[in-house]
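With one protein chain held back, the other chains of the complex are shown just where they sit.
Letters A, B and C name the chains as they come in the text, with residue numbers starting at 1 for each one.
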């Protein structure tokens, strides 16, 4: 665990390494946080839930950090207002990096000395998975920040890419019936992935790959964003209020579309998966395409038992990539894009949040959000599982979120 | 059907009879509509979906009404803005009543002459159930309007009431397993009640009656509205933003609570069911009480096969009433209060909305809302079924919505 | 005074006579009040400031009215929230008319018996001028309410109108120098019209008549609403935020413009004065026309000593009418449209508000508003003077407000 701790902490810092202090400080919307805040908050997590409890004679690195870098743990105490994280020009980046080092050393020391109880080690484990979540958010939030700058900076130059052989969309069927859903086995899982339980499925089929930019462009050009009958009522209200006309980072210039990503603005590749769409858009697209979104139980049933391989952050692509026909369908279940399901995020039967502050980690968000599955091009590979449940509000678009179709089989 | 048509149309008008033209014109929030608008819109439904299509040489009563009284049918055409329904001082009440009479006569004539195809008769059937929904809304919206008037007018004087014998809260268990959910049989049901399908239940138990005012007051007095750990994250944000401290129509005067209802302001009866709570409050109360809200499948499983009897609008109480111990638990499944479930409102497996404008009736609302079950003291008795799915946003409080507890059985 | 009291009270009621109870109850924006509220508030004024103080053994007509119909007098006590006046479906119109009758009789009785002190008679005098202000507001607020109804009802059918002979725009010069400004003499004036004081004027000239619809249409068609350089900074922000493209009640259909008024929608008459423009629009128009708006001192200097004659409410036109060349320039100083000045509404040197609640009448509004002069087609003729100062916020458009140009003479 000591090695993994060091590796994961270092990976976070590596993400921030190419950025200036200003880049690390900016906040472009309440839902997104500054990179610097992510760097500090992930350290706050270890300090608050491990060092405070386990380190003999623990002295806080800076008592003010307890409030500044508390995200939403009411049980821990007050929090600095989320929309104002971008106003924290102090502590500066240097001091936040010192904070990281201080916390990393202290936790590593406890780990090295075998000074942690099993329960504390479990919290370190959660802290590592938590840190990986914020690694992904560093990239999503940074892209959003850059998107609000007319200069449209690139995080990294694009490496030459090998083009996959485009693969036609097929459907992979499942006969339905009683299945088991939820995390099984010994590995790590978040509380919201259990308890494992029986679920009855009606026969269905899933798309063999993600919906592509080219397919989604057809929807746009068919007037998709101007036809209320394709949208849920709340979705249409959002389309009108926000003036949506395409995915978040698309821009139309005449007949051509381009897309902003971590390599700056690029011409749209029609074989790459569409991303940065909301649930509302995914749902409308599916309706237009004569299909629907999968339920999380359908998705998990087809994903279970498959190897968790795909285009994750370690590939270095930092963008979803076209499926390759040589692989076994359904393709792209893992990596590339988080896949919107039609399942509202809620408690599995028998779910109870853990006691204490960590009970706030997942349970209190079980309203108004939708489950996404499978991880994205910004997710660390070791972070995801078939039972992993991510969740966002239906209008959220700044994640690498995409679309897999599903259909009833009658 | 002709008789039912006449009876239901007359029932709507009877609800408005005690009201002045001003009372019928006021709109107190975008979610609520003026009584006059309900009177007209329910006629618009028959004119648009029956007369326009079926009446030879149909001439619109007033062409402007097609827009003014269209609620949300994009397929029919544009709609007068919902928050501005209260600005329609014209047409006045008299003319709207003339519109009702005109439409009623024309539909009755088609019915009497047997001039309607089976499909058209089905739409008349839907129109009657639609009209009953608006009968309930007339009362909920009127109460909300009256609640914004410092004079706190009463819709009707309260009749003397027989006090039920208070009944202690027990739990009624169910062993779980595979059940069937959704409408079955020949009677009328809305599209969203089907298809009937298998669902796997984990063992659970349901409260034997609704939560009472007295029980809820204990929650209030235990600081329930000041303890974030009891609330979902979005719920707590709402509590803070709205300053909620008790159910919608409660008022605290020193140690005493009173409640506004259709009989004006009354001292709180501790044995009556608590009502006018949001999903957020119902969920927080349940957590405080060591329980949870039932799923709609759990609710339906216990309600199926029971007689649909209870305190509906026909009782004349116009308020939820305490459960009576002499009855068979679970009590109050029907009538008194709509019961919040923890189930987000969505499509059953295999659901597809009907073709055409009526496809907008239910399907497009399948996001961001929660299912409520069982009907209320303002619901017509003939309107509800065990499979009936009502739905509202989680912060809605102006319906007669209450709480039934549920628990896992381990 | 008894006669004038009876006459003015009756005139208010006559304005409401053609309206339904619903028409009298609607409120279309926070700045506008329901007709019924005006009817009640003007009675509240007499009850609160005269009867409460002067009537032996005074018993309130309804104690709740003290709050419901208090507009903004903090010294009197709390007020029903202004944006919610339209929710007061009770008291109904009938009861408000009874309230009026009750108050009128009581005040008339005191007047008839000579029971009022000079100070109290002075308050009755203020109450009558106050009532006349609300007579005008009844019409402006009603027109706004009707404008939000797609049926665009007419308050009154338009009588045949004699067309004035169009008169070209000239400028009438004044040599400037030290003048006296503010009310002089024995007649009634509001506190804000004094003290009379010296003011130094630079040479200037005033337009000989109001700006016409035809002239303003040229501004519109010259892209006036799309050229930021013509607008004040705050004005341009308002144009963009509100999407203004023409005066409030204009509508463009192809090349033609029409205008909504108390006679419903009418083709635009190019010789009639433009009205329902904000200060922002008046100022931008003047800049486009190579002129500016007059100061209130300039306006008053030219208006002083002229007879207060013009197109007031008594003419029955209920709309501004084109100037007639036969008259003596400057024309239309009184009646037709309130004329925006460039003068922020403030205190004259030495101004002090009266003691007591009536000190709130004018003084506390001396910020952020602009002075308008001369009265409109909805103003009672006996209400206005050369020294009369009306005031509205710079974005207000629902009054009959128009434009007179001014220029420096160099």
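Quick note on the criterion: contacts are C-beta pairs under 8 Å (C-beta built on N, C-alpha and C of every residue); 3 or more make two chains touch, one makes a residue touch a chain.
Predicted, not measured: the structure shown is a model, and the values here were computed from it.
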Displayed chains contacting the withheld chain: A, C
Absent-chain interface as seen on subunit C, which is shown: 72, 74-75, 178, 197-202, 204, 228-229, 231-236, 279-280, 283, 292, 342, 344, 346-347, 349-350, 360, 364-368, 394, 408, 410
Sites on subunit A contacted by the missing partner chain, in the whole complex: 20-26, 28, 36, 64, 67-68, 80, 84, 86-93, 145-146, 148-151, 153
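Definition applied: only the chains that are shown with their structure count from here on.
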Neighbouring chains shared between subunit B and subunit C, ordered by label: none
Chain centre separation (subunit B, subunit C; CA means) in Å: 46
Whole-Å separation of chain centres (CA-atom averages), subunit A against subunit B: 37
Mean-CA-position distance for subunit C and subunit A (Å): 58
Contacts with 2+ other chains: residues of subunit C: none
